[in-house]
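Got a structure for you, questions after.
All protein chains of the complex are present and in place, except for one that has been dropped.
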Amino acid sequence: MTDTPGATPTNNSSSLPLGPTPRFVTRTFDVPGIDRIEVYRANGGYEALAKALKQFEPDALVDEVKKSGLRGRGGAGFATGVKWSFLPKDNPKPRYLCVNADESEPGTFKDRMIMEVSPHLLVEGTIITSYATKVHRAFIYIRGELPVAEQQVSRAVREAYDAGLLGKNILGSGYDLDITVHRGAGAYICGEESALLESLEGRRGFPRLKPPFPAVVGLYGSPTVINNVETVSTVPAVVTYGAEVYATYGTEKSKGTRIYCLSGHVERPGNYELPMGTPLRTLIEDYGGGVRGGRKIKAIIPGGSSTPLLKPSQIDTPLDHESIAAAGSSLGSAGVVVLDDQTCIVGAVLRMTEFYRDESCGKCTPCREGTFWLVQLLERLEEGHGKESDIPLLADICDNMYGRCFCPLGDGATLPITSSIKLFYDEYLHHIRAHGCLVGPRARGVAVGAAS
Amino acid sequence: MTGEELEARLREIVAGYPSARSAMLPCLHLVQREHGYITPEGILAVAEAIGVKPDEVESIVTFYSMYTQEPKGRYVIKVCTSISCYLRGCDDVMAHLEQRLGVRKGETTSDGRFTLEAAECLAACGMAPALQVNGHFFENATTERASGLVDYLANGGDPEAISSAWQPTSDGRGMATVSAIGAKSEQPATGSADGHAKIQQNGAHEQ
Partner (left out) sequence: MGEQQDLVTVTIDGREISVPPGTLVWEAARRLGIEIPIYCYHPKMDPLGACRMCFVEVKGMPKPMTACTTTVMPNMVVSTDSPMVKKSRRGTLEFLLINHPLDCPICDKGGECDLQDFTLRYGPGASRFDLSKRHFPKPVPVSENILLDRERCISCQRCVRFCQDVAMEDGLVLLERGYKTEVGVEVDAPFDSIFSGNVVEMCPVGALTARSYRFVTRPWELKRTGSVCGQCSVGCNVLVDVRVNRLLRQYGRTNDSIDEGFLCDRGRWHTDPVNSAERLRTPLIRKNGKLEPATWDEALQLVGRQLRETVSQHGTASVGGIGSTHTTNEEAYLFQKLLRAGLGTNNVDHYHGRFPTVERNGLPWVWTDSIAGLEKARVIVLLGTDTYHRQPIIDLRIRRAIRKGTRVYVVTPEPARLDRLSVGTIRYTSGQTGTVARALLSTILGEQLTRGDFAANHAESVEALRASLVGTDLDALARTAGADAEALRALAREFATADGAVLLYDEMATREPTGATLPQDVLHLAQLTGNFGRPGAGAGPLMEDNNSLGARDMGLLPDQLPGYLPLADGAALGKAWGMEIPQAAGKDYDAMLGGGVRALYVMGADPARHATPEQLAHLEALDFLVVQDLFLTETAKRATVVLPVVAYTEKDGTFTNTERAVQVVRKAMQELPETRPDWQVLTSVANALGMDWRYRSPAEILAEIARVVPLYAGVSRRGLGMQGARWPFRTAEAGADGKAPLVGSPCLTWDMVEHGVANSAGGAEPALPRGYGEQS
């Protein structure tokens, strides 16, 4: 939380070095064949790497990234440079970098795009990140269900080896790095960083106890950096343009740009790279073309399905960590999902909850059993067989899960439910009293007001 | 691949990791690709290559949803059923495919050609509803286009050839993808992102 939520970009557009909406990450994404190394290099690719190796000592690079204000793009939004600096200085074990390419948060599809469209950007970012953190072995853990992304990144890695950008003595700098592309096999939980490490070690994707944190005891018990694809892919731009230019964009505490994944009931869904702090309205109306069919917004999920819903009146909230937090939700993975007024909220929440039930790893009791119970209750409500006691019961189950689960998955599962009960209590009640939906194809009966 | 070639390939994968056990998922991917599903022999081969007990491999196989211990159809059609696809009608697509293929989700057609499955969010929310055929994306699906897809596959079409491709959005300020089949009849009643889609005619046989 901040005293001045970054409601406005820190600079006005006239003084912005790269114009109002620069694309730090997706600048060259519409260049045909950008997935090929020659095209990528012809468009300035791997120049950031050359600059990093030539002009920066690793520690200076860490400082540069710290200065840029870059924060993790996976969901938690932790400062990237600070995360890197948590690596112990005196640990004799090898260090590892794991790029988290296990994108699977419902409503999020930016990492897949980066990998499929411009895999060399990811490879370049991985090399620079590895150099900065003094890592000589990096893994890119790609979600199993994204075979095209895996093929693209694997090919980019091969091309980079062939071009002397990977392996021994990269670009004559004396720096060595090997990258292994690793494919997951279907488990949302492996996006949680310690579960990713377990999975990479060939085990069930169960999250690990923390502390110790991966920076200290990570892969094979060694110090390990874990960064999201978009985060790593932003690093070359920080090097190219410098931390200062990068930090010109965005808000005071949420710097730079962000790839917003816009989906749901909008005319033009897609990935839009915009400065942090861009209002939801701008994204939805100017870029997304507004709500599909000219309907009204019913609710907005601002950061992937594990974030609380926002109501239509919050559409002017700027999309940065602090402002969204102040609005009662979280920027998460920046997966913005728009629900129009014909959406049955119970049905939508049920669908999101089914996801968590199916993707719960089963390690801890509240998540394993709680999601199972929540789905059954929501099913009953959606089908019109619910009882009035079900609503407080749902809320209490969520209360017994939130903050009680082993990892954030279980917490995340409760957020759509608790926030929707708060915002749409009457609609829940309608399902019970009218034995059916308020809106949508299964709408039944007239609207029922809240009790009392 | 002969048994020996498979073993050699597994050993090669294992050698690529600092710790043998890390090769678990890649080895299982390989035996699944080779055998069509994870067979008991496949489990033993992976256990042997990695140097773990077979029961540990079994535990892994059942944890990860992409591994299957039963044979599947030639074309595995996965329909994403998560929130963004749900909002844009994936349930209709699924219902249509169930009816069209005569199976329920999770089942394989009796001729062994199609397996229909539900999938968790496939990172295609901007192009919802999304389908995957043998790993290749087919996005902005509608019931009609899904039907066209089944026809295309039923006639031996290559799923890779019709896979979606990333394109700039109509305003050139964002990126989304388009699929290249069966869209000709339909300009989105539901409003899809493919206003700019170049529709490749690729031999799909519409009925």
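A and B are the chain letters, set down in written order, and residue numbers restart from 1 in every chain.
By our rule, a residue touches a chain if its C-beta (ideal position, glycine included) is under 8 Å from a C-beta of that chain, and two chains touch if they have at least 3 such contacts.
Given the structure is predicted, the values throughout are model-derived calculations rather than measurements.
*Asks:* Could you tell which one of A:Phe56, A:Tyr161 or A:Trp373 touches the chain left off the display?
*Replies:* The missing chain is touched by A:Trp373.
*Asks:* Return the single residue from A:Ile127, A:Leu283, A:Cys405 or A:Leu438 that touches the missing chain.
*Replies:* Candidates A:Ile127, A:Leu283, A:Cys405 or A:Leu438; residue touching the omitted chain: A:Cys405.
*Asks:* Have a look at A:Arg183, A:Lys363 or A:His431 and name the one touching the chain we're not showing.
*Replies:* Of the listed residues, the one touching the omitted chain is A:Lys363.
*Asks:* Need a quick check: the contact residues on subunit B for the chain that isn't drawn.
*Replies:* Missing-chain contacts on subunit B: residues 40, 43-44, 53-59, 62-63.
*Asks:* For subunit A, which positions touch the chain that isn't shown here?
*Replies:* Counting over the whole complex, subunit A touches the hidden chain at residues 187, 204, 209, 357-366, 368-373, 376-377, 380, 389, 393, 399-401, 403-406.
Keep this in mind: only the chains that are shown with their structure count from here on.
*Asks:* Counting only Cα atoms for the centres, state how far subunit A is from subunit B in Å.
*Replies:* Each chain's C-alpha centroid was found; their separation is 23 Å.
*Asks:* Can you name the residues of subunit A that touch subunit B in the complex?
*Replies:* Residues 21, 26, 29-30, 94, 103-109, 111-113, 116-117, 137, 143-148, 180, 182-188, 199-205, 220, 261-265, 267-273, 287, 292-293, 301, 305, 335, 337, 339, 343, 347-348, 351-352, 354-355, 358-359, 361 of subunit A touch subunit B in their complex.
*Asks:* List the residues on subunit B that touch subunit A in their complex, please.
*Replies:* Interface residues on the subunit B side: 16-26, 28-29, 50, 52, 59-60, 63-67, 78, 81-84, 86-88, 119-128, 132, 135-137, 163, 166, 168-176, 190-191, 193, 195.
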